[in-house]
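Yeah, one chain of the complex is gone here, protein chain that is, but the others are all in their spots.
On to chain A.
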Amino acid sequence: MEDKIAIAIDDLTVAYNYKPVLWDIDLQIPEGVLMAIVGPNGAGKSTLLKSILDIIKPLAGSVTVYGKPYKKQRHLVAYVPQKGSVDWDFPTTALDVVMMGTYGSLGWIKRPGKAEKKLALEALEKVGMLTFQDRQISQLSGGQQQRIFLARALVQNAAIYFMDEPFQGVDATTEKAIIQILKELRKAGKTVVVVHHDLQTVPEYFDWVTFLNVKKIATGPVAQIFNDDNLTKTYGINYKTSIVEE
């Protein structure tokens, strides 16, 4: 089977204040996978996403999206940051946050109009949040906020979705709803990459996995590489302890 490569990462090194957070990462993400990135705290999982998305400038190496630099392929990529990375007291509504997903295709200066609002409402419906469209975002529960973030990414109608810990602080129902949507995305041929913490759900949710701890430990189909050997290499000898800590 000759898979198309959605994301190709080549010799990527990222440093904060000259201290490497990611070290010489080579990683290829095939098109159409639902991939988890796992690793202990401080392994550089979020940093990896941010450097793919051109939010952090790498010290060395390159990233390509379908063979071209990210800057030329923005329209193909949607990003769901960590829920905690924004101020939920910001004066805005659920609908307005979802509309932000359309800003990328609008470009500079142009304002969102009726077409964008329609897309946003459709996305809200998909995540079951239509009735909350006018709710101020601080009045939403953690799970609802995460659904809003997901809807904002859906609006972009991208080919590749990056999500940074979408299951953090959400209730069981929301987690199921989100994974359902992610699986639908994969069925539609999209590539989905998720920074994930809960090792126990990896085999159930994902078909592809990357082990990361500053260096890339392993990447491949869950069925083949999700084993004690790689877990131990990634989390250290006593990897079960680190699961408990998280």
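The working rule: a contact is a pair of C-beta atoms (placed from the backbone, for glycine too) under 8 Å apart; a residue touches a chain by one contact, two chains touch by 3 or more; residues count from 1.
Just so it is clear, contacts and distances are computed from a predicted model.
Q: What is the missing chain called in its UniProt entry, if the choices are "Sulfite reductase [NADPH] hemoprotein beta-component", "Fe-only nitrogenase FeFe protein subunit AnfK", "4Fe-4S dicluster domain-containing protein" or "Manganese/zinc/iron transport system permease protein"?
A: Hidden chain identified via UniProt as "Manganese/zinc/iron transport system permease protein".
Q: Would you indicate which residue among A:Thr13, A:Gln136, A:Thr201 or A:Thr232 is in contact with the undisplayed chain?
A: Per the contact definition at the top, the residue touching the missing chain is A:Gln136.
Q: Quick one: which of A:Ala15, A:Leu59 or A:Met100 touches the chain that's been left out?
A: A:Met100
Q: Which listed residue (A:Thr13, A:Thr92, A:Thr201 or A:Thr232) would be found touching the missing chain in the intact complex?
A: Final answer for the missing-chain contact: A:Thr92.
Q: Which parts of chain A face the unshown chain closely enough to count as touching?
A: So the residues of chain A touching the unseen chain are 17, 50, 53-55, 71, 74, 77, 79, 81, 85-87, 90-93, 97, 100, 103-104, 106, 108-112, 136, 138, 140-141, 144, 152, 171-173.
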